[in-house]
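Apart from one protein chain that is not included, each protein chain of the complex appears where it belongs.
And then chain A:
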Amino acid sequence: MIERNVMDKFTINDLNLYYGDFHALKSVNLHLPAKEITAFIGPSGCGKSTLLKTLNRMNDLVEGCKITGQVMLDGGDIYAPKTDVNLLRRNVGMVFQKPNPFPMSIFDNVAYGPRTHGIRSKLELEEIVEKSLRDAAIWDELKDRLKKSALGLSGGQQQRLCIARALAVDPEVLLMDEATSALDPISTSKIEDLVLELKEKYTIIMVTHNMQQALRISDNTAFFLLGEVIEYDKTDKLFSVPSNKKTEDYITGRFG
């Protein structure tokens, strides 16, 4: 068990989500501690990505998506009618499964967020871009080619650029939706190292298909099956002495 704590970043109470008639998330209760890495694992279609997307309301884009229950961020319900969704997404950044840099220069990619939020001064933008790229551990590789198109980078570099782009708006939470699944092992390990460094400043919630990855870098793990949270615990506890038979079957590779 993970104790509830007033410092929890997200508290999810009795969350149900429907895509049309399909009941995708069933009565989910979770509390995600601040400045830790929480991993969501489970077989395809278990709802882990769906839950991740409720945390920055990207599910709003899906037609026929209906939600009941509560998702609290720092004590405020993000599904309350008065919520400013754009502000929420600024505070809760997201890195996607497939790297999606914009078809513009590396500099403009990172500066996109700050510019969106009203920063016009060139000097200030340059500072933010450098800091974000440094935080994403890619500054040294890219500093001489900031004016070049981001589409010319390798997949791993693109993904780290996307992380830098997300960091540039100064979020508190970083959601990572299988952010390494499209990358080679070397790029993956670079991003894992990066994520471990980032947790000092950010709350990180990641969806992963790779159980070794969850074991290597996460503090807490939630195991999903058919839209339900089967087990949620400290990562080392969940992987060594799972309390649920289904969890044990999954992590030992009996299905999934």
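Definition applied: a residue touches a chain if its C-beta (ideal position, glycine included) is under 8 Å from a C-beta of that chain, and two chains touch if they have at least 3 such contacts; residues count from 1.
FYI, contacts and distances are computed from a predicted model.
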{"item": "Protein name, per the UniProt record, of whichever chain is missing from view (\"Uroporphyrinogen decarboxylase (URO-D)\", \"Transketolase family protein\", \"Phosphate transport system permease protein\" or \"Redoxin domain-containing protein\")", "value": "\"Phosphate transport system permease protein\""}
{"item": "Touching residue (missing chain; options A:Arg4, A:Lys66 or A:His117)", "value": "A:His117"}
{"item": "Touching the absent chain when the full complex is considered, from A:Tyr18, A:Tyr79 or A:Phe96", "value": "A:Phe96"}
{"item": "Which of A:Asn29, A:Thr68 or A:Asn86 contacts the chain that the document leaves out", "value": "A:Asn86"}
{"item": "Selected residue (touches chain absent from view) among A:Asn56, A:Thr203 or A:Ser218", "value": "A:Asn56"}
{"item": "Hidden partner chain, touching residue among A:Ala137, A:Leu151 or A:Leu226", "value": "A:Leu151"}
{"item": "Positions on chain A where the hidden chain makes contact", "value": "56, 58, 61, 86-91, 93-94, 96, 98, 100-104, 112-113, 115-117, 151, 162, 165-166, 169"}
